[in-house]
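Scroll down for the structure; my scribbles are underneath it.
All protein chains of the complex are present and in place, except for one that has been dropped.
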């Protein structure tokens, strides 16, 4: 990437993060609604910490305390403030964190006016991809926080929500038997976990042309699917029973019908929208009830590589009702546990902690969601969450 | 109380609460650091809710949602937002809560320009006492929040802390055997739990002329008192072991010696200051180690009625090193469980939930602390907390 | 007590414990159904450990490991096997524990053929009182274990249950105002917590002639008392809500009407029997609903001293439907927190851990129950349990 492009891209990504926080008060940006979610202010600071730590390590720090306060999980960088206590950081204030961003941006911009050696340029690119990941987390974390408020306040005015549309019919696309390659190769950016490109054997199957939508999932709910153990993994059933769940997270049944909580506040449950905020357990149970299964990540990647390359750069805070693309509105659970590809190597140093150490008890999600920053997605992208996670924009696509 | 006095008093108390919040950012005022503590913003709103609910119930509400959001524990008023989730209320903002205060103040001021029937005037007086109680809680809750920040930030600048002073000698004052009366009688304000005045039999004992100070308590710590079960109640010992405690809450041992966390930030542990932030378990263990015991609340009240009447109206955020008064710097644990006085009656309606329903598994504290609003204390005052509570300004005085 | 009497009493008490275990299999005697309850085998061994530790400390131990395995809570004796893990002790077997009892009995019998110095004789007497306390616990612990079995098996055949009887009318007995003495004085055995006898001031009240019975308590249940927060202490209400309680422990509503679990298995809820297995919270809520209150322990002792002296030596595993005595069928919660009497002194050494270290967050129960060994009860006896305890034979008597 030419120097000027990298600088331009740096500025665009950094600006977008600040823009995402604009609708929030200092209070909204400070509170942590559960251990898995981080305050918006923390996302603002941590993404800045990443550049300061990995690109500006030879300059005096903006504030030496921030090295600990805003380290997420890099053991090799040193101490970390405990994740579950990020919401206790009322200091620094939101204003001071924005100053921190501005100061680091200034230094980074100075750095980026020069030709960087490739390893450093790659590290900047990684920092920007990292920040884009946090952009999506920032939105899902704010959504969770607002959902815990008894009044279900909106992040953006409801009239900004994407419009309704008619339902797309579901087709089954063939995924032929044979040896194929998956994973990232070549020059463009990819995370370490997408590499190396390698051969897999696919058994021959079919995959749905679009994700499961709310109408379909509501049938499962109304047919009593949440009360019938035969559809559920044993661990999923225990999880459901412990919490007495009867429908997806963010749904509620009111006198006016089903609603879902969105970043636009409560909206009627539009039946043609992809179902979202499912756990792996719910996605798997639905698939079994529908006499199908979740795809493997290899099947998914083989089938959707082309469509992902054509994904339009849209931005919205809730999935559209239907898309011609068939992909890109919700992350899709696969049946594949998150594991290293054959020959996977972690990078040296603290950067090596980026992905590899999470490869246990998580499941791979493919595609991208309406909350994913435009341009961030790739066909080889491997998102991952524990089976019980429901606060991400997570849906499913059937295979058989 | 003449009308003009009540209005003047109303304005003074209400102003003081707002003043206490001035050093705080919106973020400081929003976060909840543990289920027992409430955000400062919540204290601002709830004390206002009290007047709106119990004095202005016939006027249209400032915001109908606030009826639920800021109800603390009055079952008869209706639903309540769960106590442990007060920190999730990023909305309304601090600014809007201050508007709420102003609007209710205006209505109350209008009400208070008229002669109120005695029951209503008493209710206003109760509302002000209630607000004063929350003023102290607001400070202890903020102290807890700041203490959970890794940098131990200050609420007020350290140079404002009360100065050092030499240690006061300890005398033993006689409490003679006989039948005495304790509890509140007469016209002045008192909470229902201080009534009725009633006879008690005192066995004859001695009570210390001042609370235990840091030097004395440090002896217990350095003698290994936290590792010797013989001084501890069994439940206290289990509590200590579960948390691996070795000294009081807010103390820490540094290379420069012992420090304590205060609202002025970290201060050196001044040995002549009354020890504070003790649980009942620690107070009781110390007393046993010192070959003494905690006083009963009847002994305490009998001995300190006069001194409490002479208490000067001082304000500070940490106890003074020594006082001529011998009282009024820290709340003092008594060995008395919090129980109804003979003939205790709760008021009718929701106000009746004020005190009586907490009379189990709590212990009475007597006196007042440096955080208690000037003029709020009384000799008959019965403060109460569970035996494990340590975030209040709680010390002890010996008896034998 | 003459030597021969002490020996005879020793043999009688020790035999009774073994007899209580006879209906149990080795499995019944081994399992621990909750951390608060101990296995019957453990009771057999621990009561023996008491004699071995405190009377035979100069003789070689039966088994050196037992010193740790069967120490309950005596820190000064040394290590203890954790209370919550008593059920893991499948070894020693029940048979070997019975051998342990026989061996210690033999040595104790040899000791008791000689004139013991008074301190040792007192210690033997304490050991026997201790064993009697464990006899009652053994029964309540077994009852809890059997109640957790889905089939509600019986400890003894149902036809052995005490017969039905008609309901006794309730009178109100006066407790006049004045200074009285309570507590134990004189030569007979009493625990340290019953001493010293001391003056108290009673305010003048009335106390019910008999405990609350099942019919009365069922009215509270059927009137919705478990769903109405106004009767409950705040902590009691939280406790009730957390467990979704709707009636007393061991009650169940079947197609054939209300039943209660007893040591005779499931029995119809006989309405004239004293209600039992209440927590303090439930007892207190009922009293408030009935426009009354719990008595203080001083009121109770003043009123029932004579009746306790006349208590017939009956034995049964469930309360009789009505008694002429008005007392002695169920323990009765008082509103008095368990606290030291003025001038209370603990004994020197490990024996001093017997009672004093439990004097926090417990409430005093007075009287005795049908499970209390005949001859064990006294008017000055102070039983105590936490407010949430429900597995003891605990009922209530009203005062006003």
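Note that the chains take the letters A, B and C in the order they are written out, and that residue 1 is the start of every chain.
The rule we apply is simple: contacts are C-beta pairs under 8 Å (C-beta built on N, C-alpha and C of every residue); 3 or more make two chains touch, one makes a residue touch a chain.
Everything numeric in this text was worked out from a predicted model, so none of it was measured.
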Exercise for the section: Give the labels of the shown chains that the missing chain contacts, considering the complete complex. Expected result: A, C
Handout entry: Full-complex contact with the absent chain, from A:42, A:155 or A:232
Key = A:232
Fill in the blank from the handout: Answer key for C:19, C:148 or C:177 versus the chain not shown reads C:148
Exercise for the section: Looking beyond the chains shown, say which of A:160, A:173, A:199 or A:309 touches the absent one. Expected result: A:199
Practice task
May I ask you to list the residues on chain C that touch the chain which is not drawn?
Solution key: 25-31, 33, 41, 65, 68-69, 81, 85, 87-91, 93-94, 145, 148-151, 153
Exercise for the section: Identify the residues of chain A touching the omitted chain, counting contacts across the whole complex. Expected result: 73, 75-76, 179, 198-201, 203, 205, 229-230, 232-237, 280-281, 284, 293, 335-337, 339-340, 342-343, 357-361, 387
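Note that only the chains that are shown with their structure count from here on.
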Practice task
Between the chains shown, work out who touches whom and classify the graph as line, ring, star, complete or other.
Solution key: line
Handout entry: Chain located farthest away, centre of chain A as origin (C-alpha)
Key = C
Problem - Euclidean distance of C-alpha centroids - chain A vs chain B, Å - result: 46
Completion exercise
chain B and chain C have mean C-alpha positions lying a whole-number Å distance apart equal to 37
Exercise for the section: Report the inter-chain centroid distance for chain A and chain C in whole angstrom, where each centroid is the mean of the CA atoms. Expected result: 58
Problem - Sequence positions of chain C contacting 2 or more other chains - result: none
